[in-house]
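The next block holds one structure in the form of structure tokens; read it before the comments.
Complex shown without one protein chain; remaining protein chains in place.
For clarity, chains are labelled A, B, C and D in written order, and residue numbers in each chain start from 1.
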Amino acid sequence: MTARLGGLLALAASALFIPAPAHGEDGAPRKGGTLTMARDSEPLTLNPIGAGDNGSIFMIVQVFDTLVETADAPLPQPALATGWTVSDDAKTWTFALREGVKFSNGDSLTCDDVKFSIDRFANPKVNTSYGGFGAAIAQTECASPSSFIVRLKAPQGAFLDYLSTFIPSIVPKALYEKMGDKAFSEKPVGSGPFMVKEWVRGQRLVLERNPYYWKNGQPYLDQIVINYVPDENTRMLKVESDEAQIATEVPYAQIERVAALAHVDVQIENVMAWDAVWFNSRKAPFNDPQVIQALNYATPKEAMLKTLMHGAGDIANHVIARVKYWDPAVEAYPYDLAKAKEALAKSSSPQGFALSCLIVAGDQFELQQAQILQSEWAKIGVTMEIQAVDTGTIWTRWGSGDENCFTFTGAGLSSDALSDDNLAVVFFDFTGGIESFWTGWNNKDAIALVKEADGTIDEEKRKAAFHKLQRLAMAEYPAVPLFFIKARTAVSDKVKGFKTLPVKWWNLEDVWLAP
Amino acid sequence: MRPSPPGIEKDAWLRLTRRARLDRGWATISLYAGIAIVAFIAALSAAAPFLGLRDPTATDLMNALQPPSLAFPFGTDDLGRDIFARVVYAGRVDLVFGIVVTYVSLVIGLSIGAISGYFGGLVDTVIMRIVDLVISFPFIILILTIAAIVGPGLTGAYIGVIAVSWALYARLTRGEMLAIRRREFILNAETLGYSAPRVVFVHALPNLLRANLVFSMSDIVLNILTLAALSYLGLGVAPPTPEWGEMIAQGQKNLFNAWWISTLPGLVIVLVGIGFSLIGDGLADRLDESGR
Amino acid sequence: MQTASSPTPLLAARDLSVGLVNRHGAFLATNRVSLAVDRGQSLGLLGESGCGKSITLRALLGLVPHPGEIVGGSVTWKGRDWRSLSKSEIRRIRGKDIAMIFQDPASCLNPVFTIGDQVTETLRLKLALKAKAARELARDLLDQVGIPAPEERLRLYPHQLSGGMRQRVMIAMAIATEPDLLLADEPTTALDVTIQDQILTLLARLKERNRMAMILVSHDVGVVAQNCDFIAVMYAGHIVEWGPTHDVLRTPRHPYTRGLLAAIPRLEVSGGRHPLQTIAGAPPTPGELPEGCPFRLRCPSARPECATIPVTLDRKPPDHGSACPIVM
Amino acid sequence: MSLIAFAGRRLAQAIPVLLIITVAAFSVIHLVPGDPARVMLGSRATDEAVQVLREQLGLDKPLVTQYLDFLKAAMQLDFGDSLFQRTAIGPIVAARAVHSLALVGYAVLISLVIAVPLALLSAIRRNLLADHVVRALTTLAFCMPSFWTALLLVLLFSIRLKFFPTSGLGDSPLAYLASLTLPAVSIGLYLTPILLRSLRASLIQTLGAEFVEAARARGFGEARILFKHVLRNSLIAMLTILGINVGFLISGAVIVENVFSIPGLGSLMVAAIVQRDYPVIVALTLVFGVVVVAANFLVDLSYALLDPRIRQ
Partner (left out) sequence: MTETPLLSVTSLHKTFGGRASLARLLQGKPARRLTALDDVSLTLGRNEVLGIVGESGSGKSTIARCITRLEKPDQGEITFAGEDVWQARGAKLRGIRKDLQMIYQDPYGALNPRMSIGRAIAEPALVHGLIGRDGARALACELLDRVGLPRSVAELTPRALSGGQRQRVAIARALALKPRVIIADEAVSALDASVQAQILNLFGELMRDLSLSMIFISHQLSVIAHLADRVAVMYLGRIVETGATADVFARPRHPYTAALLKAHPHLEARRSQTPALAGEIPSAYAIPEGCRFNTRCRYAETRCRLSDPPAAAFAQGHEAWCHVLPDLENSANS
């Protein structure tokens, strides 16, 4: 589905997850053909455990399968597990494994493989990048070749969501142990729709159909060539010249131009990515919610959305991404200089103040955004110095707790899981490990709400807790939320069934090429 | 013009005098045309605050991406800033950067190169190995380190570029020094028992200047381009201060829908480049010593 | 002026004027120079630096460096005006009928090619020889000009030879085509006196053998005196005196020639440091000549009218001319 | 001196320089704040997780140990593993070095093809219209931002005329060459003016040399004099400039590499620095050092070939 230009209006929560009409108006899917993609990033590893970047993750999900999978639905769907049951204490999960699934090398997928993979996921020494996702798992067990049991230390609200991420992808145990981490990362074998045919680092990854894939008749494509094209202009020229049928990350400035091409459409879709400016609440005046409010009121989001993003985004009404339990009813701060001045007058720094803000060097979008803020905030007496530093430096400096402001756009911040829990822990739980994303926001209510939501699988309770958290954060959290970012993908008319999922990747097994 | 002497074919003589004027004149024309171009841009930049230009840093989202018009001679960028004003103000950063970096490097490189060439031996070997090192050391690592130590922005760019570009002057000067130290006026200074610093700095250095000065003209442009490249990587001038390279980099994503954002500042760099290279050509001729 | 006796001399220049350009503008490097040589004759062009003798020599071959050019007069080769010849005809004459050697043999040979390459290149182009024949002839020529072990020398590069050897190579290339005329521009100035002696002896022998005409440019009175049948003395672009060598040296007519001869220290009258007779002042800078006689500001016999009279060589007596109408 | 002795001496001189380069790169990059483990794990990970990863990567060892480990392995041509790509550095760098060298080599070739005739024209028609036009155009090319020229080239030759692919690298030798053409031209446009200027200057000098006059006096044709006698004598100054620029060209090709999606050393270097991928940075510095030394060696060698005087 292709969004109309001009942007989508704020959608209801469920609107994020409109089920794709199976293969709707495009007629019956056709088998065969090679799809060429031009991507903005390249994989660094193809090992599900150890990957942490979109370049790798989006490829890993094409090669591997998980017990439950992310689809166009608010809840994880059956995949390698055909179904599951949960005990009353919500601590024991029993998965019925799909029969007859084979890895792409022809080996059968067994419960041992599942156990091996989930155990690695649960081991924080192995799973360093996403240790928190598997931390709740106490023990796993193969009750029978087709029944896999996971026992949790405590109930975990997002358990299934975490299982649907790429991290607990099922790998063939025997082969993995034989090949070792390094070799497996280069030439992985999974049970996903595609398998790796060729990987030339820095250039391209070629995937071909996994002949043993369990989904009936899928995948449709024989082969996918994913080229690494870092330059955004070049990426667009790739689809323009039909050297590629899909190009990711259409630059905002070119949405109109590319969409106007006869054979290309720009798909604009909601994903769980967002953009905000963060402040260090350990430092004055950012410990003063009035100051934060003043900055919020002084930010002309509407105008920024229009000029910077050409409308392809939504004004954020939350300081984290628009995930499962997002409440559309919460109001975003309007642009209101009078209110801003009023708030500032009531604050600890009524005369305004100076701040310096870290941004990532070389990111033109962020630079522009920062300059608008600089120019706008000056109107209420806040002078902002922009400090562009490279990515390598940025986390160290922001993590040091000595900086006062930091902005990092949606391309870098997105949720990997379908529910809010992970982001909530990172951003709102001071005790969660990185002191509320290093903002130092230590709010007891927020911490309690995070724990409350995480500790239950009762959907209503979870929803209520997250809604409360959202309102609390909007009122007090030391950040200026800006936009919910949308995925912008240039897609050739020939490509059918392509869709960007809220987690930003794509189920390429659904894609087929029209003749 | 002197009248053609007797017994001379008038046409041929005329042709020759014209050629002589042109030949002689070109260096002068080149020098003054170059100075005129650079001076024009420099004067414009220097006088920027008094020209009644729009605030180069003020964003005006309502007027974003305006093509060149009477109101905005160079158009506006996607934040609605007046590109003409920005180009003019940017000259203050770029020209000063180009000139300061170039001449600080020149002075350092000239001194080190002269010492290296004059004393020879171990001093020379050590210095030239350091020069090799600087020349083969990846520039970007150095810049990043310096940016990390002194903070991002212009200071880092200044230090980083100087840290590298002195080496070429040192190499150039050493070569010249090797040639000049055999000249008799240097020998004479030595026989008179002048101290080594006096021989090197008072007697040799002024004569090493020409090659360096001529080279410095193209180096200024090169250094401005380097600053532009640093801006491209986000390590140049701290925003919102306008800088030509930063403007060009910023316009990159708008190249297809607003060509003027990158192109017009780019043309200004080209103009400055032509200006300095004209000065270089003129200087090369004018500083030609001896008149033999 | 005529030094040649035949009606159509081998090479003749009539009122030849060459304009050059320096940083001050255009100027006449040679001013209405007339001269001629015939077979077997040698003419010496004597003068101090900047007097235009070298440029005269180049003009005779049509080799005035750009942006200078011949601005007046004519040069005829065997009665044919250079200007009536096509470019390819001129190229054929150069290096075949007329050869030239230069002052600094170090810079006249291309440093990046071997001697053999350069000598055979000339032979192949000028005599249309095949590589092997050219090589053999080259060896022969080097032998003729007195280069020992010629076969080995052919493989060397110019910088590996001494100055004298290099000049011999230049001469070998020059005489390869048995030219009718050899132009020599200070051929021994860069050489030591014993080597100069060898080279000049060699040139004299070759001239004799091939009945070759020669124009020798030099600032050294002794060199010209010993090697030329005729002398033309140049000053500031003009020929101020000419005649048979013997006459000019014995009874110089022009005040400049007289001054020049008196200023040279003699080997024979050594010791005592008695003052030499000198010419006052310095030779004029090209392009900054006084009106009238160019020598008048330095001339001990100058009179007011020297500023107005045009410089012309008198033709009487017929074989010894002077451009000074005052001193007879 | 024999060629081997010459090469041997150059190498002996180069080794300490290369060693110092790696030490400098290694220590310098550690001066920069930033932690590869943190960069890898980004915003999500807790400090404990980062610590675990640091241990896994061996980043907790003292710097000296890390460097010596690198050096020990490097002696056996094993540069270790990239922290980020989790794979051996050797093959990654080698593959990219091939592309970089091919690209820069191609660009040099193109520059020579453009610069030499234009310099000849410029030198012969010195201070005349042709000279001015050539110099103005090359100055223009020199000052144009490279991504700008690159995109212009793509629009014209790839999109409009469809002569070359927009980006990426072809598989067959011919396709490979085709895909490198536009990037090489982009770099060449920057390099050409540099070469042209130095060649023009030395041509003018050589044209005034006496052996040129002697060749004319010998009745040689102008073309022969120019191409056989003058050009060879003038190439040396240009080669020196080329030697100095090779290093800059390879590391400075980042922008062109990005625009044309060519996996070269430049973009790897930038990525490695941003990620603080220490082993890759050090390995790359070493490679750059070797390339620069090798380039200068080749330049010296071609001097010796071009000018027998230097062989002494």
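Quick note on the criterion: contacts are C-beta pairs under 8 Å (C-beta built on N, C-alpha and C of every residue); 3 or more make two chains touch, one makes a residue touch a chain.
Keep in mind that what you see is a predicted model, and the values were worked out from it rather than measured.
When the whole complex is considered, the residue among C:99, C:174 or C:223 that touches the unshown chain is C:223.
The omitted chain makes contact with just one of the residues C:260, C:289 or C:323: C:260.
Among the residues C:178, C:197, C:247 or C:319, only C:197 touches the chain that is left out of the figure.
Across the interface with the omitted chain, subunit B contributes residues 183-185, 187-194, 198, 203, 206-207, 289-292. Take subunit C: the residues that touch the chain left off the picture are 48-49, 162, 164-165, 192-198, 200-201, 204-205, 219-223, 225-227, 249, 259-261, 263-267, 269-271, 273-279, 282-283, 285.
Assume only the chains that are shown with their structure count from here on.
Touch-path distance (fewest steps) from subunit A to subunit C is 2. The most centrally placed chain, judged by C-alpha centroids, is D. Centre-to-centre separation of subunit C and subunit D, using mean CA positions: 52 Å. Averaging Cα coordinates per chain places subunit B and subunit C 48 Å apart. In subunit A, the residues that reach two or more other chains under the touch definition are 233, 390, 393. Interface residues of subunit C facing subunit B in the complex, by the touch rule stated above, are 15, 17, 19, 21, 23-26, 28, 31-32, 67-73, 310.
Residues of subunit D that touch subunit B in their complex: 13, 16-17, 20-21, 24-25, 28-29, 31-34, 127, 135-136, 139-140, 142-145, 147-148, 151, 197, 244, 247-248, 251-252, 254-255, 269-270, 273, 281, 284-285, 288-289, 292-293. Interface residues of subunit A, counted against subunit B in their complex, comprise 232-233, 236, 251-254, 256-257, 300, 303-304, 306-308, 360-365, 367-368, 370-372, 374-376, 385-390, 393.
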